[in-house]
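Would you mind keeping the following structure in view while I ask a few things?
Only one protein chain is missing; all other protein chains are in place.
Going in written order, the chains are labelled A, B and C, and every chain counts its residues from 1.
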Amino acid sequence: MAKFSAIHALGDKETLVRSQEGAPVRIELAEFGSLVQLFAKKGKEGAVMKKLGFKTEAGKGASEKGITYLPLAPGQWLVVADRKKGPAFGEELAKAVKGIGHVSEQSASRIRIRISGENARDLMARGCRLDLHASASGAGFTAQTVMAQVGVTIYQKSNKPEYDLYVYSGFARSFWHWLTHTAEQFGYEVV
Amino acid sequence: MSAHRLKNGGILINRSKPVNFTFDGKSYQGFEGDTLASALLANGVTLMGRSFKYHRPRGCLSAGSEEPNAIVEMRSGARREPNTRATIAELYEGLEAKSQNRFPSLAFDVQSVNQLLSPFLTAGFYYKTFMWPASFWEPIYEKIIRRSAGLGRAAVEPDPDTYEHSHDHCDVLVVGGGPAGLAAALSAAKSGGRVILAEEQMAFGGMVSPTDMIDGKPADAWVVETLTKLEGMKNVTIMPRTTVFGYYDHNVMAALERVSDHVKEPEDGMPRQRLWTLRAKEVVLACGSHERAMTFDNNDKPGVMLNNAVRTFVEKFGVSPGKKIVIVTTNDDAYRTAEILLDAGVKIAVIADARAELSDAASRIKARGVEIDLGTIPRQANGGKRVKSLTLQTLDGNVTRTFGCDCVAMAGGYSPDVHLASQTGVAPVWDDALKGFVPPAPIRAERSAGASKGSFDLAACLEEGHAAGLEAAGAAGFEAKAGTAPSAEAIANGPIAAIWRCAGNGKAFVDFQNDVTAKDITLAEQEGFVSVEHAKRYTTLGMATDQGKTSNVTGIGILAEARGEPIPDVGTTRFRPPYSPVAIGAFAGHERGYEFQPVRRTAMHACGEKLGAVFVEAGQWLRPQYYPKPNEGVMEAIYRESKQVRETAGICDVSSLGKIEIFGDDAGEFLNRLYINGWKLLKPGKARYGLMLREDGFVFDDGTTSRLADDHFFMTTTTANAARVLSHMEHASQVLWPDLDVQFCSATEQWCGVAVAGPNARKILEKAFGKALDMSEEALPFMGVQTFEWNGTTARIFRISFSGELAYEVNVPWTYGEEMWNALWDAGQDHGLIPYGTEALSVLRIEKGHVAGNELDGRTTAADMGLGRMMSSKKPFIGQKLAGREGMIADDREQLVGLKLIEGAERLRGGAHLFEDADDANRENDLGWITSVCDSPQLGCWIGLGYLKGGVEAYAGKTLYAVNPLFGEAPAVEVVSPHFFDPKGERLNG
Amino acid sequence: MHRINCPWCGLRDEAEFQYQGDATVVRPEPDASEEEFFRYAYIRDNPKGWHTEWWHHTGGCRQWVKVVRNTLTHEIHATGGPHDDLPLPEGDK
Partner (left out) sequence: MKYSALSVLKQGLTGHKGWKRMWRDPAPKAEYDVIIIGGGGHGLATAYYLAKEHGITNVAVIEKGWIGGGNVGRNTTIIRSNYMHAPNTHFYEKSMKLWEGLEQDFNFNAMISQRGIVNLFHSDAQRDGYVRRGNAMRLAGVDADIVSPEELKEMVPILDFDNSRFPIQGGLMQRRGGTVRHDAVAWGYARGADSRGVDIIQNCEVKDIIIEGGAVVGVETTKGKIMAKKVGMAVAGNTSQVAKMAGIELPIESHVLQAFVSEGIKPLIDTVVTFGAGHFYISQSDKGGLVFGGDLDGYNSYAQRGNLPMMEHVMAGGMAIMPAIGRVRLLRHWGGIMDMSFDGSPFICKTGVDKLYLNGGWCYGGFKATPASGWCFAHTIAKDAPHKLNEAFTIERFREGRMIDEKGVGPSPWIQ
């Protein structure tokens, strides 16, 4: 049985889920289909974007048709497909950028956690050194940073204070422990 | 309640909410809103602590954060916390406090005999004595000194409370919620920027008095109104109970929020304290000022306190610290206190004013019938554990009269609080009119306002605060929305007299907590400790928990007099964070105990757990170390595992190895430059062992790297160096050779891996993967690599061997780790498959003479490891040139050798040194050392790897001694080739 | 705490970076002498004042960032990519 679950590194989903009516923090185990790291060869950044039909800039990602492009560095992206599963997604991309870029399959390397709710930003502030105030972030906000000593990639899809955190699989449990422990002061639910 | 609680007044207390607490085991009652100090005073308790050196009885000196004397142990058991200032500890139901630094009790302290010795215990006493006899220092003198020093007792159990960190950013950070700070926050907020207002105390308003009028309202009402306004603004964050304690580079400020210190125990999920990192575009420092004590004999008697402390206790807490009070002063602020005392019906015995002329403020009080002695200063306080009277003198030292009293209020003048402003490293500046140091010209995006800038008049504080807020917001890019400053009546204060010490023969304290007297300071100067920094260190002035907030300026004044130089020539000592002491736990936050560092778990962690693995830390990773059977000891388990692998087969989780995926047309060239050996000719589908050097020519890392396609390589690194290798490569590609077409990223957590090793390895894999994989010698020869589809995913198999057996490493995506393990496990049941851990892995590689972390200690060359010939001469690579330095190719370098235990000990040990003669072993004839050892099932004895001068060449077959003085042994060992087992590598083929 | 303007990520905390030393030394060409490599690896100007140096943004984009920083005041004058030419402030060395 194939497994693409976002929670693979955290253990059984049933043991993680927790409900609380109207909780000010909501933590979602946001599964995805595929995730790859996309590279443009030097000077081919524009060509790659054009070829794949997306547009990002430093610190600002884009979501189109269930695919999210998160700029990591010059000529580097994480590309996340919400539904398309398995290595096929990466292989298709690789084919598409042949000669101008490369693709590294990374679907298993990270899990995705979505944080929302009234106190989402307060919770983030307990670990995130970046300014997530509306005047500094907002729709498309993408950043790689360190929270609780773990490298995370943050993506804010809309202007709402809702954050997708991509966390390395090996660190997932440690990060989860910190996150839920810290969220207790607000009250939280896990879905 | 007690007679010390006044009938009226006390804007901070709630008289309808009594609160019970204990001090030294005795029960008392105070009110909600009280501090421990105000509640004790209300109960008539003035004796609150003992001093550091002489164990003199002490009451509270202040009513705030600057308190040197009234420091107590709070709470008990694992929550016991030493040195808490009673003057800012908020009262809560059930509060427990104890006095400290006394034995057996506060009232009767045996060590107060130190006072009898006090003629000898002056500054510098320790340095001149305790030297005879020499052997007495540690066992006797030092023990006594340590025990009698040190104030309170820390808990000895782990702190049960939690701490956390939090981050914020703002346009304007206002430090201090007094009138200046409130005005600043308001004007800054109105211009639209993000404003944070932090106030150390539970209550805002700072030093304003309810009798002050602001904007035509009583000041306390104005404070509430202003706070309400600020709370209603979305761009403002108000942080009470939050001390901004450190001003770090680039306008980053650290603040401590005391989230739960005002309750008995933190509520569920709440931390005890929160450490804030605040990144401010602009800062307004409105920290107020600290009053100075006056320096006269016995000025430390309980009941002698700062003038504004007396006022604060009366106005804010409705407590009168005395029934009959003497006020001694150098300035007009005393008369504000006098007025409030008179209004509260408290008797003033006399006011001794050092100045020659009656100021306006003084005449108003005189008109109310209070005796004012001009040109008069205190001589000495009298009494036992509480002041009973105060003797006065003229400025030239003639004793005048003695007044009975139970409290003395000292108004020695105010020192602007320049702590944060000076933490940036610039020295504050002396202001002679003010008789105090004021903030230096800012070198950061900050400005001071109000009393902390040296403006002591309320109207000026408000105006300055308002202007500072506007300026800060403007500098942060927000348009100033003018408006007017809150207004108050301007009051012209009279001059301030500079009286640093009053004549006397006894002990006149400058630094109360550390028992530093005026004489200590002059003695230091006499002995050559002329620099203010020398005097500080010799006398310990300003080094106590209060960091000299009330005493430093006085001490500097006394030193200046002794040097015969003006104060600016003396200067201040250096200001350092924290502004006030901060719990160590708060800095650590979540990162303590087991959470000190995150744990990295491999995909197959649970598989190991299920099979009973004992895990070991490998950096941040947890790896199965060995898998003991019931009743099996460690050594037996390791022995069994390493033996069994060579007999049947074993499976080992190797997921923690660093993995890097490399793409690009120049990937081969890139590797050529990184590794000492050649890579360009490596064919797709093949793997190769590689060794990297640092630029200085020493070995950096090793691993197996495979070519998956012409422009695609897959590198592995050691677990320990994974991150460093990635950084090294990023340097190479971004900085050194940007023109190479190469792209790469870590794939460590995309792929998990197992090694399957042993004669049955092939059979097991065949069974597990079936047709998905062609395992034939042709399809998968030694050092061959294949990608195959398995179970709906892509897997990679590498025929490489660390153990020297027929072995394969299989990688699948992290999500498939458990399934792969289980598939192999099931397939291996008929083939004697066992799990093995890092220990057996180590045995197997030692038997083969493969190097690992212990041999790669950053000081070895490739040649030392016997891999000198791997260094290509056909191409340049990192480290090539410097590896050729004479000392790095010298003949006397230690070389990797194998060692076999012959006799003389039960086992070999890593870290033993090698000698020809065990009886003549010293550093000069030391030949080398042992790096790794194991009990080898194949050799039937303990073997080890080590580095030896001359290497195998010089010592093959010879006997040396593994001298290990730490363990009292020196077994004989035989020097052999490090390739102990199967040196020809025949077993690689199964 | 240093706040370093990563050309890619923007202003970030020091804690996200790994310091990597003097950025003014240039790796010699492969055929340079041992002496030249020695100077590259070991000899440092170690100025008191403006220093051009590497900060590797390991907690962010993983780019090597060149930074002109004052070793006495910790002030940062400029940041850039590895091959940007970042002059020192006028009048200072």
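Heads up, the rule we're going with is that a residue touches a chain if its C-beta (ideal position, glycine included) is under 8 Å from a C-beta of that chain, and two chains touch if they have at least 3 such contacts.
Please read all numbers here as calculations on a predicted model, not as lab measurements.
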{"item": "Which displayed chains the unshown chain touches", "value": "B, C"}
{"item": "Selected from B:303, B:608, B:697 or B:950 as touching the chain missing from the view", "value": "B:697"}
{"item": "Sole residue of B:267, B:357 or B:533 that reaches the chain not shown, by the stated touch rule", "value": "B:533"}
{"item": "Absent chain, residues of subunit C that touch it", "value": "1-2, 13-15, 18-22, 35, 38, 41-46, 48, 51, 53, 55, 69, 71-74"}
{"item": "Absent chain, residues of subunit B that touch it", "value": "52, 78-83, 119-120, 122, 125-132, 134, 137-138, 142, 145-147, 149-159, 161, 163, 165, 246, 248-249, 252, 254, 275, 277, 425, 519, 523, 526-531, 533-534, 537-538, 540, 544-545, 547, 574, 576-578, 581-585, 587-589, 591-597, 599, 616-617, 694-698, 853-854, 857-859, 882, 885-889, 909-913, 921-924, 926, 929-932, 963-967"}
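The rule is short, and it goes like this: only the chains that are shown with their structure count from here on.
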{"item": "Approximate Å spacing (C-alpha centroids) for the pair subunit A, subunit C", "value": "31"}
{"item": "Where subunit B touches two or more other chains, by residue", "value": "277, 279, 738"}
{"item": "Multi-chain contact sites of subunit C, meaning residues that touch two or more partners", "value": "13, 62-63"}
{"item": "Of all residues in subunit B, those that touch subunit A in their complex", "value": "164-169, 194, 268-271, 277, 279, 590-591, 595, 597-603, 621, 661, 663-664, 711-712, 738, 741, 743, 745, 747-751, 791-794, 813-816, 819"}
{"item": "Residues of subunit C touching subunit A in the complex", "value": "8-10, 12-13, 15-16, 59-63"}
{"item": "Of subunit B, residues touching subunit C in the complex", "value": "248-250, 252, 277, 279, 443, 695-696, 723, 726-727, 730-731, 734-736, 738, 876, 880-882, 884-885"}
